[in-house]
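Only a single protein chain was left out; the remaining protein chains are all shown in position.
Showing subunit A:
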Amino acid sequence: MTAISVSNLSKRYGKTTALDQVSLELQRGEMVALIGASGSGKSTLIRHIAGLEMGDGTAGKVTVLGNISQDGGRPNRSNKRGAVSVIFQQFNLVTRLSVLTNVLIGNLGRVPRWRGTIGVFNKAEKEKAQAALARVGIPQVAAQRSSTLSGGQQQRAAIARTLVQQAEILIADEPISALDPSSARRVMDVLADINNQDNITVLVSLHQVEYARRYCKRTIAMRDGRIVYDGPSTALSNAFLAELYGDASEELVLPEAPAEPMPAVPLGQPARQPALMHA
């Protein structure tokens, strides 16, 4: 079953082409990395899948779990609210609210509107939020103001919010690039756990290819708004990255990372049918 399907999606900002005829498909239960240098279109793609931006032209289409989310630059208003949960590079918590309230916000698309609007959450919802915080490893901070948390803790609180949201798809826009290495690993571990245990489809954009190799079977690589590679993460050797990105590949590889011994494997499939690569 297809979780996310994007076809012929394009987007321009002024003279810059952010997305150029992008098409991709994610199957349910996959955990896929999206890599690319700065300005390659990763964030733009993620914002379109999240429904935060609308594509240009009439050809672009995004389908989520079989329901059209946008078609020809128009949002589908009848779509189920909050079907895709999103975590962001800058965490995007409301820093003046408590951590628990931030997590409870994940309920807004699920509870009756009036109840969410006046902020009445029942005991079960509060327990669920508390359990989500425990699962991401920060149960002790629930009552604190979010601004008092470290970056890694804020990102985990943001993940707890998506757990409460109970969407079947989680997309993450550079969730670890503002974090130190150990916080980054912990956040990636939580994402991998959600993917494993709850069978939630995860699309995570990453700046550094090491994390893609380590956590995701499949990687989609972008450059200048196009998908330039879609296949097994193991094939992404440093040499191949240099081929894809030229000098810009340096920013994708951690300097202290060991040289990748794995030889590049030729792939017979074009990017349009990524599912076949896993068959």
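Note that in this section contacts are C-beta pairs under 8 Å (C-beta built on N, C-alpha and C of every residue); 3 or more make two chains touch, one makes a residue touch a chain; residues count from 1.
Here is the rule we go by: contacts and distances are computed from a predicted model.
You can't see one chain of this complex, but its UniProt record names it "Phosphonate ABC transporter, permease protein PhnE", from the set "ChsH2 C-terminal OB-fold domain-containing protein", "Predicted Zn-dependent protease or its inactivated homolog", "Aspartyl/glutamyl-tRNA(Asn/Gln) amidotransferase subunit B" or "Phosphonate ABC transporter, permease protein PhnE". Contact with the chain not shown here comes from a single listed residue; of A:Arg110, A:Lys126 or A:Arg185, that residue is A:Arg110. Within the whole complex, the absent chain has one touching residue among A:Gln90, A:Asn122, A:Gln140 or A:Asn196, and that is A:Gln90. When the full complex is taken into account, the listed residue touching the unshown chain is A:Gln165, out of A:Ser5, A:Thr44, A:Gln70 or A:Gln165. The set of subunit A residues touching the chain not shown comprises 14-16, 21-23, 37-40, 50-52, 80-86, 88, 90, 92-97, 101, 105-110, 113, 116-117, 119, 158, 161, 165, 223-224, 226-231, 235, 237, 240, 243-248, 264-268, 270-272.
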